[in-house]
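Note that this complex is displayed minus one protein chain, with the remaining chains in position.
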Amino acid sequence: MPDFSFLLVQFLNGLSQAMTLFLIAAGLSLIFGVLGILNFAHGSLYMLGAYFTFTVVRLFQEDAAAFWLAVLIAPVAVALVSGAIEWLLLRRLYAREHLYQLLFTYAIVLIISDFVKFAWGTDNLSVSRPAVLAGAVRLFTRYFATYDVFLLIAGPCIALGLWLLLTHTHWGKTIRAAAVDREMLAALGVNVPRLFTTVFVFGAWLGGLGGALAAPRASLYPGMDVEIIVESFIVVVIGGIGNLWGTVLGAFVLGQVNAFGILLLPRFAMVFIYALMAIVLITRPWGLLGKPLVQAR
Amino acid sequence: MDQRSRWWQGALLALAMGLALVWPSLFSEMSVFVATEILVMGLFAVAFNLMLGYAGMVSFGHAAYFGIGGYTVALLLKKAGASFALSLLAAPLLAAVAALIIGYFCIRLTAIYFSMLTLAFSQIVWAAAFKWYDFTGGDNGITRIPFPAWAMSYTAFYYFTLALVGVSLLVLYCLTVSPFGRVLQAIRENPERAEFIGINVRGYELLAFAISGFFSGLAGGLFTVLQRGVYPDFIFWTKSAEVILMAILGGIYTFFGPLLGAAVLIYLDKIVTEYTEYWSVILGVILLLLLFFFPGGLLGFVQRLRRSPAPRQ
Partner (left out) sequence: MRRLANLLWVIILLPLGYAASSLAQSEPIRIGVLYPLGGPAAIYSKPALVGHELARDEINAEGGVLGRPLEFLVRDTKVKPDVAVREARALVLKDRVDFLMGGLSSAVGLAISEVAREHRVLIVQPIPKSSAITEERGHRYVVRTASNTVIEGRAAAVLAAKNPQNRRIYTISLDYEYGHKVTEAFIEHLRRLNPAVEIVGQAWPRLGETQYTNFITAILEAQPDLVYSSLWGGHFVAFVKQANPLGYFQRLRHLNVAEAGSVEVCRTLGEEMPAGIISNAYDVPEFPDTPAHRRYVEAYTKRAPYASWGIQGYIATYFLAAAIEKAGTTDTEKVIDAFEGLTIDTPIGPQTIRAFDHQASRGQVWGVITCGGGDPPCKLDHVEYIGAEGLWNSVEEIKRLRAQSQ
């Protein structure tokens, strides 16, 4: 019988997985909630964040603070790239059907994947943990990686920061208003296109940050974008699209299902998450914490 | 539609059919194989578009029905020793049944939730095919399927596919111009209003789902014969993305658009792959061009040109 500290460590493992998932899914959810765009390219932004992190760490490898510098720079670089994409191309499509916006983001996925292959090659790459976070902490009789402790602290801080940003700043309030009724907002004199740009860039920054923070525990390879995007969809759908705390809950659920599902029924882990998504959609289509759509059929 | 444009359409169709009939005697064996692939994927795309273009239902998981059709043919022939005809008949039927069951749950949802649920179900089907080694061969798929000798001949199978796809397209076309098709379009434009005038919206959507699944399954079955095997890859979500691309590329508000989209995408893939490994970026740029310059898809663009002088915005 597994004892308490084993279960605790597994629980924390699931939780630290949830943190990176949350960061990526939060950007996806925000962009969907406000712009109404399902951003297929969000996984690619995550991948770019990780690869930029690799490059910055490589550039400053002598410096102990290289990783922290990368965490600062990489997401900003990703945000700049996505800002250019939004400003040059995407904003011309807002008036069009959702399907075309979706297709647009898919085209970006294809382009970025070849760009990564071209720029960084097809070899696996790896980013080292910063020295201070390289070890493990003792938990009763077991160990838990220090870097994961860092994620466990950083995750909730970012979630809280996001919440404060959305509820207590003018920008956040405008965003939430835009999610409900963008025409009204425009009528009130808000520059909606500029608001959309900032939301898209901010969402991309979150995706890039997810990539930067995930990089030290993962391997970087062309194709990591596709791996993450379906999982982030699942997180967003389970939690409720456009709902911040829903995304937190979705990431938590997925992390725990991964952590304990593999112990109980290892051979079915792959089916678990899709089945979970199907069940949530059938019983509560707007997600665990989302609100039902007003315009029901 | 005026008289002249109808005449044009008839002539174009007759030309296409004539070309399709003499294709094998004009071109090489490889072209016959590619043409067969285009026909099969074209049927898949048109069947898929019955939902997307006509009913406005965006399925992210159509590979499921395609794959179920494929696995049905492979398993019936290989494990049950069934006849070729029976297997190829069972493929669309089973796919339609699957579409009915999955559709029953999906049609209750709208917009993105609908798409997500179709995706979830298709990934479950994929996982089953991928993991059930004893039955589906797992990720190795199923090969060495005892097809009849004539089906192994490219030309014979081309004509067989041409006939089947031709009949299927005819049936689908009749459906789209029938009252059924009109109702679907009404639902696409405004589901609430359709409901108000007494249309059983969900019933029609489910029917469209099943019909679409039926022909997708047939396409999957034919694809399996053409590929001489079936693999879980045929069910993976990337296959669903492929068919969406084909439909949009060709034009989702036209009947034959998706067929054209399939032809262009397959042909392009084949050509580009010979010259560069950077196929994705080229496809991505093509999609961007399409989005910004030919938003109605290729066939939609042609139709708009013909209706010129185009009305100013």
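First chain written, first letter: the chains are A and B, and each begins at residue 1.
By our rule, a contact is a pair of C-beta atoms (placed from the backbone, for glycine too) under 8 Å apart; a residue touches a chain by one contact, two chains touch by 3 or more.
These numbers come from a predicted model, not from an experiment.
Remark: the omitted chain is touched by one listed residue; of A:Asp63, A:Glu97 or A:Asp123 this is A:Asp123.
Of the residues in subunit B, those that touch the hidden partner chain are 28-30, 33-34, 37, 130-131, 133, 138-141, 143-144, 152, 223, 227-229, 231-234, 238, 269-270, 273-274, 277, 279-280. The chain not displayed touches subunit A at residues 2, 6, 9-10, 13-14, 16-17, 113-114, 117, 122-126, 128-129, 134-136, 142-148, 214, 216-224, 227-228, 258-259, 262-263, 266-267, 269-270.
Simple rule for what comes next: only the chains that are shown with their structure count from here on.
For subunit A in complex with subunit B, the touching residues are 32, 38, 89, 92-93, 96, 98-100, 103-104, 106-111, 113-115, 117-118, 230, 233, 237, 241, 267, 270-271, 274-275, 277-278, 281-282, 285-286, 293, 295-297. Those residues of subunit B that touch subunit A in the complex are listed here as 52, 58, 105, 108-113, 116-117, 119-121, 123-124, 127-128, 130-131, 191-192, 195, 201, 237, 241, 244-245, 248, 252, 278-281, 283-285, 287-288, 290-292, 295.
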